Structures are given as C-alpha cells and as structure tokens.
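Of the protein chains in this complex, all but one are displayed in their positions.
The block that comes next holds subunit A.
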Amino acid sequence: MAQSTFPGGGNPFGPGASGGIGNVREEDEAADTLGSSTGPFGGTSYTFGGPSASQPPPAPSSAFPTGGLPDEYNTARRTSVSAESLNPTSEENDNWKPPFHKKTADQLSRLRSAVSSNFLFSALEEEQSSLVLGALVENNIPAKGIKVITQGDAGDYFYVVERGNFDIYVNPSGTIGPGPEGMGKLVTTIGPGGSFGELALMYNAPRAATVISTEGSSTLWRLDRVTFRRILMDSAFQRRRMYETFLGEVPLLNTLAPYERSKIADALEPRRFKSGDTIIREGDPGEDFFLLESGEAEVYKSDAGPNPVKQYKKGDYFGELALLDDKPRAASVVAKGDVKVAVVGKDGFQRLLGPVEGIMRRNDYSKVEETKQV
C-alpha cells in the first residue's frame, strides 16, 4: 500500500497532540477552483490599488463552514519551526556535490513512481529529480522487529520501501512508551513502493509514529533532509545566477540595477519546446521575452526564403521588443532539438519594474541591434 504520509498526521506542534486518521476536512472541489490560484492574473494586466480593480475579487465558497470553527482546528499557540541554516555562498559549500548511489534502471523507475504522488517531489525539474533519486541510499533491515523510526525521536530521514513490510504504530501520548504496549496502536502497514517520514525533509520535528520491520532482509531507501534541501537550494541558486547573467547581457536591460535583474530572474518561468515547435510566430502580437536556457533555435523570416536567417544558442535571448511595444513579431523562432527557455511577459515585467518605457529611457535604445529585433 502506498502510504506517503503518516496516518493521524502526528502533530509536531505540541506534546500530547492527538491525531485522527487523515484529513477529515470536507473538500469542495468546485469551490476550490474559485480560490486565489485562478485569481486576477490570468494573462491580462491587473492593477491593485486603483479604486476600480479591473477584475472581481475571488468569490466566496458556498461550502465554507459557517458555524464557527471546525471542531478539529487546533486553537493552541503555535510553535515556530526551522531547519539547519543553508547558505549557498558560504565556503564550506563551494565544492558540495550531492551524494550519488548507483541504482539499476528498475530500481530507479520504482523509486520514481514511489515518490511521484508526493508534492515535494512531483514539482521537481528533471535535473533536480535525478539528483534527488541518485542521493537516496540503500538501508538494509536484516531482521524482523527493528524500529526504523521511533515516535517522539528527532527525524532526519525520509524512507521509501524497496522490499518488505513495515508496521506503523501510534501512541496517542505523542511518544513511545516502555514495553511492547508502548508503541501504541497499529494503524497501518506499508509495503514496497510506499514511503514514510517525509516531514523530516522539511525540518527536524519529533516523529509522529513508530515504524517497525515485520520480516527479515527488508530494504529501504533513505534520504536526509540536508541533502534534499541543498539539492533544491543549489539548483535554484544556480538557475537564478544563470538568469541574472543572461539578463545582464541584454542591451535593452543593461540599465537595470542588480536587484532589479534578480527580480526579473525571479519572474522568469521555464518553458520547454520539442524539435520543430514554433516558439514565436512571425506576425503574431508580441507579449513575451525569451532567454534560451538550453538547446538551439532557428530564426525564419517569410521574406527571406526557406532557410534560417539566424541561429540562437544557449544564453541568447529574443522577443525583447515585445516588452516595449505591441508590434507584431518580425520573425519566427523554431526549436531545433529540445529547447528550454525562460519566459517573462510584458505584464510580469511591468508588475515588477513598472512601465518598460521608463527603463528603456534610461538607455539609448537606438543602440539595439537591428538583427536582434525579432
């Protein structure tokens, strides 16, 4: 059974927190879609602060509990949490590489599907995901009755089951007690493909359950928090610095202060194209600005015949005039092989830095190369 989180959800906010099973809060899908994620930024520009916001505020949810607080809400004071300090620029990290433990193709695909339903993993980029899976290390459990984790103890690892079954016990007191009874109630069993302990990937919280092996020669894969969070940090850090460097080379944007560049780097969103895909089409209204992050692309102009007039490679950018005016695209850009670009739209740009014209005016914009004007 694939059980990716502890049932009863151990509440690490305080000792003696009791757990129920899973999420008993009533769900209302239709109402959920009215929430903020479908909010006012659906491509059109939206100004806050004006007395007449152009988009209506999110609608209330009809399913919202009206009779006060749902009983289960924990109204106690909440404690802060924090993880180890992570600092990408400190010297000790300079040569840090995530550990790599070789796995067979079968093992990898089993691991991939084991973590696919976990939101911490499912949003990872391909490169991050490979690093994370590579860092999982085998943990052999030779006998029955071995406690892999103990309720109440500090939690540092996340586990995926490769072989064997593991029983999960919860003691309602929040910590394991003495003797066999001390483990509390058996709440579930986790078998191959299941995983447990993922809160340890966030910060060090007391374990919410005890996990014990039920047979000999079982195998787990495990991953520690610092490795996991460093992988995420390093790739985010590198991506930001790469974007900032790319942006620094765009003449139209070279009057931006470094902090403005890093704001734009923040707003860039990755987008992927397959070989032959049209990234921008001649004649279309221009809205987005592109940085070519990996791969190559070719530029075609209808009045220049069937051959490409220009090639773009990693670090090149195009479409920047879209930030300035709404003129139609002057050429098409087509992916040659797999291409990854980073995109920011005119509104995204303006939301962060104000009207583009103002920024351009800091610059002599006649310097912009003709051939670049896609």
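Operating definition for what follows: a residue touches a chain if its C-beta (ideal position, glycine included) is under 8 Å from a C-beta of that chain, and two chains touch if they have at least 3 such contacts; residues count from 1.
We adopt the following convention: contacts and distances are computed from a predicted model.
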**Prompt:** UniProt protein name for the omitted subunit, picking from "GTPase-activating protein GYP7", "Ubiquitin-conjugating enzyme E2 N-like isoform X1", "cAMP-dependent protein kinase" or "Polyglutamylase complex subunit TTLL1"?
**Reply:** "cAMP-dependent protein kinase"
**Prompt:** Of the residues A:Gly164, A:Gly184, A:Gly286 or A:Gly348, which one touches the chain left out of the display?
**Reply:** A:Gly348
**Touching residues (missing chain, whole complex) on subunit A** = 5-6, 8-13, 19-20, 22-23, 25, 28, 31-37, 39-41, 48-51, 53, 56-66, 68-70, 72-75, 77-88, 119-120, 123, 198-199, 202-203, 205, 229, 232-233, 236-237, 240, 258-259, 262-263, 266-267, 348, 350-354
